[in-house]
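What you see is part of a larger complex, with each chain still in position.
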Amino acid sequence: MLQVKQLDKRFGHHYALLGVSLDIKDGEIHALVGENGAGKSTLIKILTGIYSSDGGNILLHDKKIEITEPKVARKIGIQVVHQDRQLINSFTGYENLFLGLTYPTYKVGFKIRWKAMKQKAEQLKTNLGISLDLGKLAEHMTPSEKTMLEIMRAAMLDCRLLILDEPTAALNDEESELLFDLINKLVAKGTSILYVSHRMNEILRLSHRVTVMRNGKVAGTYFTKDMSKEKLVQLMTDQTTAANKHIKRSVNSSKLDVLQLEGVSSFDQKVQDVSLHVKQGEIVGIFGLAGSGRTELLETIYGTRKIRNGKLVIKGRNITSFSPKKSLSRGVILIPEDRRADGLILNMSVRENMTLSTLPKFSSIFRMKKKKEQAVVHTWMGKLQVKAVSQEQPITELSGGNQQKVVFAKALLSDPILFLCDEPTQAVDVMTREEIHRLLIEQAKKDAAVLLVSSDVQEVLDIADRIYVLHEGKTVAEFPNKAVTSEQILQVCYNQRKQSDVINE
Amino acid sequence: GSKKDTKKIAILTPYLSSVTTNQMVNLLKKESKANGWDANVVDTKGDVGQLANRMEDVIATNVDAIVLVSTDPNQVKAQIQAAKEKNIPVFGCDSAYIDGMAMNATSDNTAMSKMITEHLFQQLGNKPINLVVLTYRPHPGVLKRTLELDKLRKQNPNVKKVIEQQVNVPGPIENSRKQMENLLLANKEDGSITAVWAGWDEPAIGATQAIQAAGRKGIIVTGIDGNSQAVDLIKKGSPLVATVKQNFTGMAELVTKQIEQVLQGKAVTEKEQYAPATLITKENAGK
Amino acid sequence: MNRMQTTYAVSLRKWFRVYGTLFAGILIILCFSLLSPDSFATVDNVINISRQISFLVIISLGATLVMAVGEFDLSIGAMASLGGVVAAKLAVAGQPMWLCILIPLVVSVVIGYINGWIITKFKVLSFITTLGMGTVLGGITFWLTDGATIFENIPDSFRYLGQKMWFTVPILSFIMLFLTIVFWYIMSHTAFGRKLYAIGGNESASRNAGVAVAQNKNLAFAFCALLAALAGILMASRLGSAQPTSGDGLFLPAYAAAFLGMTSFKEGVPNIWGTFVGAAIIGILANGLTMLEVPSFLQDVVTGCIVIVAVILQKIGRDAS
């Protein structure tokens, strides 16, 4: 139905897309994969009228079309769920659904027919089989709820092609399953899907065909059934990499505890009575369903969330006053969940971002030691293979994965003894993901401790030595990562939920 | 009027930060105190809309008399009528008289302007007059003075050139000084500017400072109001040669006397009363 | 604590959070009523206040609209002055009343639209653009009036709107209430209003969703200028004269009202009723303090402190919940 021919897109001197061609058939799930910065999001933004192309054509049913603005794309049936959520936080779900559409109104007085609006939304909800409280404000929704809401919004209009840019990046497995059901329902109705993801398993399971992008060019389009994870990775990177298998490490039990929590609760009760400990050289995973309070737990430890009671011990010292600054001085660092909102200064350069936590190292009271700063940044950019034009490039211009590397470099610069990592591999391509894992393991080997939150059970199982399961802000289980399966962990999560449901009744 | 023993007087002005208005208000306050009245001063910082609001407020509190200081009553016509309906007499001090008011005591702006302008022209004799006018037309009193100047300068064949600049309020001294500095640099030749006519004393002071700082000779400045900083400059023999001293004390006294009469239930002596202004030059500045 | 008590406390806090500023306003009214029962707490004075705040409310509504789309219009003061002056000049020239009102309003809409157009077309900051526009408008007003107040030969008909009453209530108060309700309705119950909020909430998301961002922003600026000019016209009508700087004094209070309002009703979002309450608080403070014969300088100090405290209290209410 949709054909893209020889599309070019330039940012400054740099081509983000060069001669990209692609075709999508009716009722097809077409996957798009590629490393961070390969140009996937850029392609999507051109298809939806956010960017204009610098060359090439787009054909819809063999007719040339010009997608000059988002409105046009919507009119011809191209709907999109962008990588970064596009919701109005102060609006309810209902209103977000109607954003950019003609609201149902009375003829006299132009009053919006709120009831009709709700009915329409509820109807759609039933049709798609989504359960979601649309009366909530978007700012109070969890990442998965937001994704569902955006998909519903796409389905509001006649939707012939639905583009999903990393929809599962912020979702856990359970939520992802819901999403896949939804996708399958839409496809059954004849909608085509263009699906972007870094999660190879999803791609292999879901899609019919897959297009691989590399450095702004198309490396090829293939039938998914002929593909395997290894092949895809190879196509993406144009090199054969040894599959990075998890090396089981054993932690010396005589090592000291870096972090100890005893009965810690946060002021807002998002974290309740949590007890756990992390040893030197240990990677401890925290798993739980969305909204189970994992982010909040890390924030409480780090000092951005007020603690109510409980005991927190770092390296044997009982901690009584909390702030990110103090945490940093104790060697505790946080890799936040939302990189753009909480991790990066978007209008600053790679260099300025990287050294922000460790400014005293590079300055006296009177001046910045610029030479030293530049040298160190140069070294770390090399070590982590950050892809950027120079260290003066604004961080916004980097792809997501490279931004995450800068966040890690910033963390590593402060020689931490404890890493609090919240979804560190979110929206990161497979290669970078492996790199980040390697990096964490390397740090553990150097006797640093890692507390890792991830919505991906597999990730936790891959690198954690021990796993805690969190539910409604409480720790409900602890497993050593030996012979434990993902099923078992998920079992705990769900059973716990049932148990609590029963109590409430 | 109210039944209470202490009479309440409301003194309203938008220009309390101007030296002369301030002087009058303080006099009025003092006189009121001497008469055993309770005087309340309301200033609206140059905002006439606000002045109307505040006037309504004091009317609602049933004050015994209202004094408008340095205010054009035309801008609060409706409020004056409202006061009249409630039998609250409205006095003007350095304002103007319009229907509905009890009386107004003022210096005659037109007459003062005539006095100073003629003095200025006389000082320059038959030399060509290249005049800088520093004024602020939105102020009603200053406007009257400026209009009189406009009339007189058109009648005088010696006036060769007129540069009029509006002075920014607030901050008139600083602003007029800047403008004068720029004009002096733009007119470097001796005689290209021979006189500065300022609508009131503050711009005259700013201009004088600029002329002094530039070390320019052959430029004379006049102001109007007779505030003590200006009088001081005249005394010291600066380019500021003259101002018209308004008799603010006289005005305040006239108004106080009339308020007294009205509060005793008598009628005012005269609806428009003038406190005569005097020309201040180097000769009489010391006194 | 027992469960019910907690719920009660929570809902009280929530009320406080949402209606904090309103609450502060009521507290202020109570104080003044106790301190000067004979003059403050009278029907006359309520009418008086409602008339006094009418200009401020009207101009603040406009400020609220542009704030809703995430912009600022610093030219509203100059626009109000210009509106009043143009209307008065037309009235002096003997034009019929409806023309005297219509022409400045049309002019203001054009100017507001130009403001918006420059800002959306060239993607420049509204702050600096409207600051520039304000300067230009001030110059034009000065040119039109030669700096002088216009009051001579203004026909009585021109004073009608600003000075007459209907059923003992000033027409001005009716206009103010009517406009507040109309704009509340527009902002809360029409697609246009919702789009403005969407733009302010997340401009790029709105654009990507197909909202005509530029067009709606331009309209917000046009409405804002319209309301500013109307406030200026009504002020001229009320005073029976038009000063070239009369509207300038409305500029800061208008934004103070809108910002005070942002802490009410809809937390952190500019909203019409919040603005109304904000403007009312500012008006009531000025009125009550004058009646209590608080000296000018102390009035300023008290007003400033109350504004700060009102905002802080409301925040504390929020954090506690």
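Chains here go by letter, A, B and C, matching the order in which they are written, and residues are numbered from 1 within each.
Convention: a residue touches a chain if its C-beta (ideal position, glycine included) is under 8 Å from a C-beta of that chain, and two chains touch if they have at least 3 such contacts.
Computed from a predicted structure; not experimentally measured.
Novice: Copy numbers per chain label across the whole complex?
Specialist: The total chain composition of this structure file is A x1, B x1, C x2.
To be clear about the criterion, only the chains that are shown with their structure count from here on.
Novice: What is the chain whose Cα centroid lies farthest from the Cα centroid of chain A?
Specialist: Chain B.
Novice: Return the distance between the CA-based centres of chain B and chain C, expressed in whole Å.
Specialist: 33
Novice: Averaging over Cα atoms per chain, report the distance between chain A and chain B in Å.
Specialist: Distance between chain centres, rounded to whole Å: 70 Å.
Novice: At which residue positions does chain C touch at least two other chains?
Specialist: Residues of chain C never touch two or more of the other chains.
Novice: Mind pulling the residue numbers of chain B that touch at least two other chains?
Specialist: As it turns out, chain B has no residue touching two or more other chains.
Novice: Which residues of chain C touch chain B in their complex?
Specialist: 36, 39, 42, 44-45, 48, 51-52, 55, 142, 145-149, 151, 159, 162-163, 235, 238-241, 243-246, 248-250, 283, 286-287, 290-291, 293, 295-296
Novice: Of all residues in chain A, which touch chain C in the complex?
Specialist: 48, 50, 69-71, 74, 80, 82, 85-91, 95, 98-103, 105, 109-112, 153
Novice: Would you tell me which residues of chain B are touching chain C in their complex?
Specialist: Spelled out, the residues of chain B in touch with chain C are 16, 38, 40-50, 52-54, 56-58, 60-62, 72, 74-78, 136-138, 140, 143, 166.
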